[in-house]
Structure formats: C-alpha cells, structure tokens
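After the structure tokens below, expect a handful of questions from me.
Heads up, one of the protein chains got dropped from this complex, but the rest are sitting where they should.
Moving on, here comes chain A:
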Amino acid sequence: MGLLTDPRTGNGKIIKFVLQWEKWLCFFMYIGGIIWTMLLALPVFNDSTYFSENALLPGLVMKECSLEASAKQFHNELIEEMKRYPDKMPYPWLLAKFNQLYLDVYMHNFTLNYPFREQQFTGQNVYGIVRAPRGASTEAIIVSVPYRPISSVNLNTAPSIALLLAFAKCCRKQKYWAKDIIFLVTEHEQLGMQAWLEAYHGVTSGQDGILMSGDLSGRSGSIQAAINLELHGMKIASVDVKVEGLNGQLPNLDLVNLAQDMITKEGIRRTFQRRPDVNVKNKVSKWWYQFNTLISMIVTQATGVPTGNHGLFHRFGIEAITLEGFERSGRGPEVSFYQVGRVVESIVRSLNNLLERFHQSFFFYLLPSTDRYISIGLYMPPLVLIIGGLFIKAFASWIRLQDTGIKVEENENPDTKISQLKQNKVEEFDIASIASEILWSHIIGVSIMSSPKLFTSIGSQLWDLPTEDSIYYGFIVTTVLTMFWPFYLRRPRKSDNVALVCVVASIEVATTLLCVAMHNFSLALLTAIIYVPTALAISPKREINSKFRGLLHVFWILLHPFVVASILVMGYTRLNFPGEPLMSILIKGIQATKHAFVFSVIDSMIYGNWFYNVTVAILLPNWILFWNVINSKIAFDS
C-alpha cells in the first residue's frame, strides 16, 4: 500500500499541468462530455433491456379475462352518464357499478385551498377494493384512471374507466390473488391522485393547509405497484408507456420492461415518448432517431412535472407507470379491448406473482427506445466531465491565490504572470465581506422563493391584478433588482477577494449540479450544458481581457434563471404554433411564461416539486454571485 501513500509522486506535476492547461482542459472536458452524451444513443453505448426480477414470470400465466364485451357495455352506459353530468364525475353510477361487482367501495373527499386567493375547490375519488382471497390484505396493487369530464381539455379517458370496470369484474371472480387490487378513479387529474396518496399515507407533501386530503375509510396493505390507464378509444392503435414522475423520479425498469413486453406480446404497437421503434439499416439515421427519443425523455424529465398520474406514486416508493392508448390516426393496424385487456391482466398477474417489492433492476436510467436502456453508470461520466471543468477552474484559481511555492514556468500565458504577481502580495482575504456577500445573496434567494404569496396579495390589492400577472411582474421586478445589485455597492475590492468569490461560486454551482444529478439527471444535464461554458469564462475583471466583458454581461443576463425560463417557454410556444406571426407568438409566449411561473410555484406548494425551490433558492443566488464577480470593480494596487 506504499503506492497509495508516497507523498512525493507527482503532485506538483499534476498541479503544474492543471495550471498550464486549465483553459484547454475545461474546454475539452465540456466538449467531450457533450459528445459522449450524444453518443449514448448509439447501440454500442447502451444495452438492451432484460428482466432482473425472476418472480415476475412475465407472460407465463393463462389469461382468463375477455374484457371486450363487458367493457363495451360499461362504456356505452358511461357515455350516457357523462352526458348527464357534463363537468362532474358520475359518482352514483360509479359507486353503483363497483357495488354491483361486489367490491368494497369507498369514497374519498378532498379540498384544495387555493394558496393565492380565498377559494376552495373540492373533489371526490371513488375506489373499490378486491380483497385478496390468498392474502390478509397486507399488500396491494393499484389500477387507476383519471376521470375526465366531457368539458375537459385533455383527451377523454372514458374507455379506460370501462376497461377498469370490466377488469374489476373479471378479477373479482378469481381466487388466485395474493395481493388486494385497488381500482381507483380519481378526479381533477393529478390533484385527486395526490390527495388520495397523501390520505393513504397520512402525510402532506407540499405546504400545510393547501391540499386537505382528509382520511380514507377503507384501506389495504402496503402498495407494491400501480398501473395508471389512459386509453382514449375503444380501438387502440398504439400504447405509450409513460414513466417520468415528479421531480424526475422513474419507476423500476423491470416494471417498464414488463409493460413493454406484454404490449408487444399482444401484437400492439408500443411507443416511448410517442415514438415507435424504427427499423432502419442506416446506422446514422438510427442513431439520430434514438437520440431524438432520448432528448425527448431528457427534456420531459428535466421539468420534474409528472407526465401522468403514475408520477405521484414514486415519492411513496411505489413503482408506477401510465399506459396511454391512442386511437388510430391515419392508417395502420388497431386492436380491440380484448388485447388491451390481456395486457392489463398479464401485467397485474405478474405483479401478483411478486414476492418482494421491486428492488432489482434500475431506478436510474435513460431510454433511447422501448427496448434499450442507458444505466446510471453509463450516463453519469459525461455529466461529470461537463461539470468537472468548474472544479478544475476553481482548483486552479485557488492554487493561484495561494502562496504555494510551486514555480509556474514562465511562458506567454497571461494568467501565470498575474499569479506570480499575486505571490508577491502577502495579504489576507477579507473573509467577512466575502461571507456576508454569499450569505446575503442566499438570503435574497430564499426570500424570493417565499415571495409569490406577497406578490399576489400586493398585486391583487393595489392593482387588482390576476395571480399570474402579479407573480410575473413581481419576478420581473426582482430580476431587475438582482441585476442592479452590484451597482449599488460599487466599492472597489481587491482582486483576490473577487477571485475567491468566483471560486466559491464555481464550486457551489458544480456541487449543486452534481447533487441535482443524483435526483434528476436530466435537469442537471440541461442546466450544466447551459451554464457551464459561461461560468467557466467568468473571472475577476482585468484590464487585459476587458473586450470580452461586454459579451459576458449579455450572456450572463440571458442566463438569469427567469430569463432562461422565459426564453425556453417562448421557444416551446414557437414550436407548438409554427407559422404564426412573430407578434402573436410573443404574446402567447408571455402568457405561457406567466402560467409556467404560477404552475411551478403551485407545484411546489401542492406536490412538493422542488424545481422552483432549487432554481430560486440556489441557482439564483449563485447567478448573483457570478454577476457580482463580473461587475466588481477591482482595486489594483500595483
């Protein structure tokens, strides 16, 4: 072990190397990381999926349910009922149906106190439980459907409710269930599901007093897995498996594989990110196609917003996916509920087989297609490469700030001259002012994070503005104020102190990104790609490279979290409404931005989505620190 402990082996060399090649190293690491990420979609860099959990025994059971006829009957009745209640859930009908199937039926009431106004919304979920004849209600599987009234803007889910009822009817007759099956119909999209889960687990995920989830009158045991159904028609052309959950959490890969396998087994076209697998000979176009699927997943996951009701289960350690069935658009084969029913049945039967809760296979992965995956071991290195540049930069600046005694060889690199200059100065850092600067910027971040309520109350009381306007304008004001912060403490500071702030800010942003990557890789990746190059370029003001300063100013303003968010939403609007005049897109974009801000704040309050909190409480203060570094006046005392 002497190898590990010899203190003289080349430390100095490494430091010298880093100091000499810092810029190039950072540059190549960034570029290398991005190229590597892009290559992940190549079959060489990923693996084909497989089952880790043997107990699932996928597709080995005799399927006994033929759900088409009963589903059709339920569907016809439901359509009639829905017409009678155009914007409400037909509770009596659902309760009656569950009762007729001899399930244990329960209702769940919940209330939402809208955080920005004195307003209450109520909702009700209906659920029925098939008690397992082979168990003592210690475990449960959930089959859920979000109910959407006719007036809903989302695609209708009446066929999935029909399938749910038909499946419940079939399940009730079987004796082999070892786990209870909970059939759950929720109201108000994700709100109902969140309320039900919070009530089941007796917790509040968001802020207290906003979503009052109440109590459940009937329960089962610990929930092992959940399948959420969103089938939009009685004939299905393709089934999309949705995985992305709240805060970018993903279900166990075994469950995803199980669903994909069963869908293929029944001869249904399977898709991921609404993109079916293609079989192209050309390797480049295949890569490009899979890369696009991968990017689509990364973008979806990065927002931290669940793509379906399944996403809310993940927090509670319940593996869940959504099966979204699309009707035929144009030509192509389509299947009836006979096959779709068999898919659901075989998935639930497999889940019934489970001896342990899902723990094998992967919880962190990316999917470039339905049958290939990229594990965490494969996708983390490129991200570390991208972020690593920041650490190297911080390390190099720190070494330069120290009087280390390592002789930096004389060359034409301007940095080394300065570092030698610095070695002559034997001065202490002004720790107090640096610490107070860092502290204040974070205090500002936290106060902005908790300000939306204040904004709305001011906005609505003084100018009678709607919520989204008050929050939007509030954020604009804070953005402008944070931009002007350096200008009201324009007191010249020593170059060393500014450099130390820069070091601290670099380390902070890099650490934050790595921590975020542990939870939501996609968010960390996108943020790193956007922020790292500019953050690398920031250094204390010097007279030598002042011509780039203007450009740096512009770039860094564009990277203000609120500005980035606005630009992204604008771009998204442009993509969604191609061919519209610029002015109307601008107006639509601003409107969408306003809504996006409100949604992210509300998501944080109701669901405990931390996207908004991390952005405003960590990224924004960090932005302020760098902004101070860019704008600080340096007192040169040569």
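Note that a contact is a pair of C-beta atoms (placed from the backbone, for glycine too) under 8 Å apart; a residue touches a chain by one contact, two chains touch by 3 or more; residues count from 1.
Rule of thumb we're sticking to: contacts and distances are computed from a predicted model.
*Asks:* Which name from "Probable electron transfer flavoprotein subunit beta", "Ubiquitin-related modifier 1", "GPI ethanolamine phosphate transferase 2" or "GPI transamidase component PIG-T" does UniProt give the chain that's left off?
*Replies:* Answer from the UniProt record of the missing subunit chain: "GPI transamidase component PIG-T".
*Asks:* Who touches the missing chain here, A:13, A:173 or A:633?
*Replies:* The single option touching the absent chain is A:173.
*Asks:* Out of A:222, A:285 or A:576, which touches the unshown chain?
*Replies:* Once the missing chain is taken into account, the touching residue is A:222.
*Asks:* I'm checking contacts with the chain that's been left out. Which of A:12, A:86 or A:133 qualifies?
*Replies:* A:133
*Asks:* If the hidden chain were put back, which residues of chain A would touch it?
*Replies:* Missing-chain contacts on chain A: residues 1-2, 4-5, 7, 99, 102, 131, 133-139, 172-175, 201-203, 219, 221-222, 315-317, 355-357, 359-360.
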